[in-house]
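What you see is part of a larger complex, with each chain still in position.
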Amino acid sequence: MTGNDRGADRADGAAAPDTAQPGGAALDGAEQGGTEQGGAAPLLRLIGAGKDFGNIRALSGVDLEVHAGRVGCVLGDNGAGKSTLIKILAGLHRPTSGTYLVDGEPVEFSSPREALDRGIATVYQDLALVPLMPVWRNFFLGSEPRAGFWPLTRLRVAEMRATADAELKKMGIDLPDIDAPVADLSGGQKQVVAIARAVYFGARVLILDEPTAALGVKQSGVVLRYVRAARDAGLAVVFITHNPHHAHMVGDHFTVLRLGEVELDAPRSELALDDLVHHMAGGAELDALEHELGR
Amino acid sequence: MGPAPALPAPGASEKELRAGRVPPLRRLAARPELGSLLGAVVLFAVFFAAAEPFRQAGSLATVLYAASTIGIMAVGVALLMIGGEFDLSAGVAVVTASLATGMTAYQFNLNVWAAAGISLALALLIGFLNGLILVRTGLPSFLVTLSVFLMLQGLNIAVTKLVTGSVSSRSIADMDGFDSVRAVFASSVPVLGTEVRITVLWWLLFTALATWVLLRTRAGNWIYAVGGSADGARAVGVPVAKVKIGLFMTVGFFAWFSGMHLIAASGGVQQSGEGVGNELLYIMAAVVGGCLLTGGYGTVVGAAIGAFIYGMTKQGIVYAGWDNNWVMFFVGAMLLLAVVVNSWFRSRAGGRR
Amino acid sequence: SSQGGRQAEEERAADAPALTIAMITHQAPGDTFWDLVRSGAEDAAAKNGATLEYSSDPEAAKQATLIRTAIDKDVDGIAVTFAKPDALQGAVDEAAEAGIPVVGLNSGIEYWQEAGLIEFFGMEERLAGEAFGDRLDEEGAEKALCVIHEQGNVGLEERCEGLEEAFGGDVDRLNVDGASMPDVSSSITSRLQEDDEVDYVATLGAPFAMTAIDAVAATGSEAAVATFDTNEEAIRAIADGDLEWAVDQQPYLQGYMAVEGLWLHVANGNTLGGGTRPVLTGPSFIDAGNVDEVAEHAAGGTR
């Protein structure tokens, strides 16, 4: 597994939390249906978090727990506040009310760097790629592997290109030119680059905001497999999606937001696919739709 | 031993055949500075044909000197522009640095090198303040640096007047260290039988160095990133504020260097009212050389070519003996020609910017 | 530079009303020449117990606005450089209506009287150019280069024109960017490389003379350098023999006399030049012959 020999290259000397994962051993790879409310301490935890944008209340009183070795799905209508929620987790926004705990201690991230340093990697809905930069530079942006001593520290360019190319190939994207600027890629290709990067660097918590929205069935499959693999490797995953099928395929726990508040919060064991679909579609709507359009 | 998940076997690894690897020539042609290089070559040919004195080595040396005085600053300005900002105070900051060297040396009876050190600190401070105000207030660089430009312009004159009682600094030509300062910043060295001003060599050195930084270091990666998408860069953990402040300080460094050249070349006397308008020339050099005004794209080599185009046009008109009243018109027309050729060429080459 | 009666003036100053005098010039910021004008004006004001309010703008319309500002402030006298007479006329008329005396200095010697200014202190630019040209003939020059450091400036053009008219040899003009000494330097170098017949470089301001000297030296040309106007370095260069001569219009004197003239007019009803004749402050030559005596004052910031 080539992904493994990059640990030494991490730019920041942040705590590499590979061994010290709280509860990691207990959860590793196992299926633990309804036990997460008790058991191990959560990696991330929001208590009564709220966020206002000027006069718009995007979130209010949200409680959330993120555990190692499990996939938490966040679902909800458009504008329900999902992206806002994960931006708080990622350190991009500060909550206007409530507390944010990482490993049980309260934090106030002032930049995503700090979240990254604590092992929280995020794929944003609006991607956070730099359009004019080549794919491989985007891939390593913020965590560039370097060689040589100061002041002659230089990038390991050859390695960066090769790794980026290889990681993208693994996700089924073979770019004709790894030097092409990201702006030249199709919408889905961009998404895959962002995901591949987060997965490659994902340390303890991987946050994905609608990663499969722009993807084809094949690429979606690859992402879902990654989510599963990450979970099995002991990572915590926060997975946001509109697709209840996708959510149900990988999720261990489901949080449904509605108008900025938590409407439903249930482990997988308490929720069947149909319930989920119903919740997301606003009750009987989907049935009606299926029926109405069914031919 | 990173905790990355075990990768599932790539399910679909069939080769995408449609688009071949990019042919090397195409790739070369897509480089930001190639269009301006073509423009430079065309201009060179024009003057070579039109002006007989232009063909001598000495003339080339003069052209290169004129280019280098713009070009050294253009290195810093191009880096800043790639990082998404620009600096209208760069022109007067050069004069500020020059004045600071002259006045501290004279007033405190310092060795000129010591004065140069103080001046460097000041120039870096100006850059730092530019950057800090920008980052803190979130104002566009046009506004911040325009304010600083106006303030520096006023300070240059007012402080000089206050300190020396006149609006130019006093001569430091006979002070300790001036000769070695002059040797470093404003001497001539023979190159292939022609006397070439030392600023030309510095210019080439700085261009090479900045190119290396841009393309082969993490700092360079970050510069492109903050210019291309500051939000994106911040989200992946690039310290955007630090990078921007650093870039403004880099411009400060080059302003100091250019200021040292000014004072060394003028025998230690600096007029306080100069420098206004030069900031546009630096930006022009960078943009002609293919840097995008909006940031995230461009090279320092391009900026050097842009500075060369400017120097060549300005002096070439003199060599060609064209009517001097028209000089501005020619400079404008050449600029337009150069950038049109540049953009035409770039669109031919298949890039889409 | 002071006439007699200094004692008397000072005595009068003691009990005279404290006047406010506005001086409004077309100076571009940070020019040594104008600094001397201003020093003269300030010295005269200080001596007379008057307050000097100095302001400037190189654009005619904005200079006119500054005159209006002075009128709004109801100053006791206004001194203006009358470089762009038509644009300033309206403002000058308003001052007259408001009963504020206006004197001219430096530029506008042909227009001041017609425009209704009461006094004028300065030099005719064209005359200075002619004197320069005559001097070139005396020196046996063949071809001169007139270096214009601000394109489109009327006064500078007139100097070159006067020079062309009086000089027997050829005159070429060279426009350079006065805000950038490297540009001044490389443009002169280029020109000398292109044309090796030039044997005199005439700059229109002292700072540019210093750069021209370096540029000439760098080219290895035989050309000599002479200039209009002076400053401390130029005078030192004349003493050192690097600079041939300078045409001096005594800027300090222009500023001093303008304020002095206004003060006398307001406080004592005098009119220097009788309202019909300008008070000439130049042209005079500073060369190796008289430089020593000037140098002393230059070091004091008054020449």
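For clarity, chains are labelled A, B and C in written order, and residue numbers in each chain start from 1.
Note that a residue touches a chain if its C-beta (ideal position, glycine included) is under 8 Å from a C-beta of that chain, and two chains touch if they have at least 3 such contacts.
Here the structure is a predicted model, which is why all the values come from computation and not from measurement.
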Chain copy counts across the complete structure file, not just the copies drawn: A x2, B x2, C x1
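The rule is short, and it goes like this: only the chains that are shown with their structure count from here on.
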Chains partitioned by contact, subunit B not counted: A | C
Winner on C-beta contact pairs when B-C is weighed against A-B: A-B
Separation of mean Cα positions, subunit B and subunit A [Å, integer]: 41
Per-residue overlap in subunit B, given as positions that touch at least 2 other chains: none
Subunit A, residues touching no fewer than two other chains: none
Parts of subunit B lying in touch with subunit C, wherever the complex brings them together: 51, 53, 56, 58-59, 62-63, 65-66, 69, 91, 153, 156-157, 160-161, 165-168, 171, 188, 195, 261-262, 265-267, 269, 271-278, 311, 314-315, 318-319, 321, 324-325, 327-328
Of all residues in subunit C, those that touch subunit B in their complex: 28-32, 34-35, 151, 172-175, 177-183, 185-187, 189-191, 193-195, 207, 210-211, 214, 218, 231-233, 236, 301
Contact set on subunit B toward subunit A in their complex: 1-8, 10-13, 15-16, 18-22, 27, 216-218, 221-222, 224-225, 228-229, 231-239, 292, 296-297, 352-353
